[in-house]
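I'd like to ask you about the structure that follows.
Apart from one protein chain that is not included, each protein chain of the complex appears where it belongs.
Coming up: chain A.
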Amino acid sequence: MKINSPLEAYKYLPQTNCGECGEPTCMAFASKLIDRSGKTTDCPPLVKEKKFAKKLAELDKLLAPEIREVAIGVGDRVAKIGGDDVLYRHKLTFFNKTKMFFDVTDTMEEAALVERVKKITDYKKFYVGRNLLLDGVAIRAASNDPAKFAAAVKKVIENTELPVILCSFNPAVLKAGLEVAKDKNPLLYAANKDNWKEVGELALEYKVPVVVSAFNDLDTLKSLAKTFAEAGIKDIVLDPGTYPSGKGLKDTFTNFLKIRRAGIMGDTEIAYPIMAMPLTAWMSGISDPVSASYWETVLSSVFTIRYGDIMLLHSMEPYATMPEVHLAETIYTDPRSPVAVDSKMYKVGTPDENSPVLFTTNFALTYYTVESDLASNGINCWLLAVNTDGIGVEASVAGGQLTADKVKEAFEKSGFDLKKDVTHNTVITPGLAARLQGDIEDKLGAKVLVGPMDSGRLPGFMEKNWPPK
């Protein structure tokens, strides 16, 4: 983005405050354009009226993210990658979480291939109110045979809505795959300095995004991207090569840094999303599958943080996918979104005067974790979010933000009276706040039960300890 203040965007808007975009004024709409929560297409007059056409084009150029955004696949599981404006998430936020594509080969048994595709598609890990998912399937033309590849591609797209990547350096094989998957907007892997003319033709003909690949050779990588861009191919993804070990891995890390820095600092000829391939961990001579899977997750973590926008992965073990989806969620969480929930008394399910009363902190992460553990296990209760300036239980007890006085204050502020609103005059503290038990009993004049260390154990705790004797 070439501009960073609403005032600068305001100059290109109709300035009529017509409100069609849903904002009271054009200035309010301008600030939404700058923090990228709004788009120019949300302003009907700007888009429809002829007299604004030049201003719209200019504004779109100024607002375009430094790194191109590329979409892969179709429908609601489309995978958007790239589109970043900053080198460090705290400067704005990172956009488009790193997308994870898991591989299948066209030499696999059909049943095994279908089962793996289903497993990739159905994977889900619940986290703070939503499910973390896997993003796509990379189909490797291991056979190097057009017909075999086409059959495998067909079988994959019959069994998933997820976007796919067609992987071969042989244009004839790629063409066979494209014929089958052409209305699924697949990503074409890949053009290199030997086959770039033919693969370029395919990308233009089928209008699909394409990967340019040059292993540890940034000049050739840039030259391929520049040549394709000149020929009208805009949706480009960069594969600088991912070496899994030793100096090769060190060079790969440096290449990712250099490419992203050059792109953010204005080198438009290399300002494209980057593909990382942690799957090469399986080529680095690690014989034990658990160790190889661990190393793949290590590579995946490095390039989730330092600028991988799309990744090719292999291990579907839970101890690989779980940390990988969690880290992508972590790094791409919008730091601007509020840390805390309102500190007040919440109802979980349909509590009444006999339901248990618990408290936790108003740190969004802590609150939602506790709330979902209670709600998803059907526990009707009252849940008080104590104001600790958005810090978790353990840290706020250690840091002094969570004390008996704060709990008392929170009860008073919420207007909830343990003696009148419930029959048992009992409150359940988090296990990590056990040391506050005595103080809370004195301050609230209520009975206190110490809950489990982790809210995931609340169901078991309730069975054993509720209702209180």
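Couple of notes before you dig in:
The rule is simple: a residue touches a chain if its C-beta (ideal position, glycine included) is under 8 Å from a C-beta of that chain, and two chains touch if they have at least 3 such contacts; residues count from 1.
Assume contacts and distances are computed from a predicted model.
Not every chain of the complex appears here, and the one that does not is recorded in UniProt as "Acetyl-CoA decarbonylase/synthase complex subunit delta", selected from "Carbohydrate ABC transporter membrane protein 2, CUT1 family", "Trm112 family protein", "Trm112p-like protein" or "Acetyl-CoA decarbonylase/synthase complex subunit delta". For the options A:N17, A:S31, A:N159 or A:S223, the residue in contact with the chain missing from this view is A:S223. Contact with the chain not shown here comes from a single listed residue; of A:P163, A:G241 or A:G308, that residue is A:G241. For the options A:T40, A:T98 or A:S168, the residue in contact with the chain missing from this view is A:S168. One of A:L59, A:I72, A:L279 or A:L384 touches the chain omitted from the figure, and that residue is A:L279.
Across A:G22, A:P44, A:G75 or A:P289, the single residue that touches the chain missing here is A:P289. For chain A, the list of residues touching the undisplayed chain reads 88-90, 103, 122-127, 140-144, 167-173, 175, 193, 195-198, 200-202, 204, 215, 218-227, 230-231, 241-250, 253-254, 257-258, 261-262, 265, 267, 269-270, 277, 279-280, 282-291, 294-295, 297-298, 301-302, 305-306, 314, 317-323, 326-327, 329-331, 333, 335, 339, 363, 365, 369, 372-373, 376-377, 391-392, 394-395, 398-400, 431, 434-435, 450, 452-454, 456-457, 459, 461.
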